[in-house]
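Apart from one protein chain that is not included, each protein chain of the complex appears where it belongs.
Entry: chain A
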Amino acid sequence: MRLDPCYFCSTKIFPGHGIQFVRNDSKIFKFCRSKCHRAFKKKKNPRKVSWTLAYRKTNGKELTVDPSFEFEKKRNIPVKYDREFWMKSLEAIRKIDIIRSRRANHFVMQRLRRAREIEMQQEVREVQRDMSLVRLPVAGLRARLAAKERESQVEEIHDSDEEMEVTNAEEMEVPNAEESDIEEEMNESDEAPELVEVL
């Protein structure tokens, strides 16, 4: 009994399933179900249909090149029955199957892990690019300006070391007296930058 792969989706065709089409140049196309047969009749390209194995392999979704693929072959020469040979080959098939599936799974996991890293990088880049949406560029502008003014006044008297501390403190905390003024300004300024972005 031979389990041939489907022409379209490359899955195994079990006895009693599917249909085959013989083209007028005597090539035999085997299909596992009507879904695949219909797609063939519509001349769909299996490489471009995402649920086929051909698609998954051309697009690097699955393991493609590996020595473990070289064992399975079409052998058209009949071999005389030999119990020992038969048992050995059965055992080998089991072993190879385990190795192959392990490698295939490893490949997929590696691919997913890499995808996660790329995703993280993209997210970080996105946040950095749209930082103005998270925090308004004009937020605390008046406080900063006031701090600068004071700085220039302070500069005349004090050393530069002290003024650094002052500016940092000013940015973080807004003095109580100016709070109401800043809030008003914030409300006005909320609309302005958005307009600019839209333009």
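Basically, contacts are C-beta pairs under 8 Å (C-beta built on N, C-alpha and C of every residue); 3 or more make two chains touch, one makes a residue touch a chain; residues count from 1.
We adopt the following convention: contacts and distances are computed from a predicted model.
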* Structure fact -> UniProt lists the protein of the undisplayed chain, choosing from "Putative DNA polymerase delta subunit 2", "Zinc finger protein 593 homolog", "Endoglucanase 3" or "Cytochrome c oxidase subunit 9, mitochondrial", as "Zinc finger protein 593 homolog"
* Considering the whole complex rather than only what is displayed, give the residues of chain A touching the chain that is not shown. => 5-8, 10-12, 21, 23, 25, 27-29, 38, 41-43, 45-47, 52-54, 57-58, 64-66, 69-70, 72-74, 100
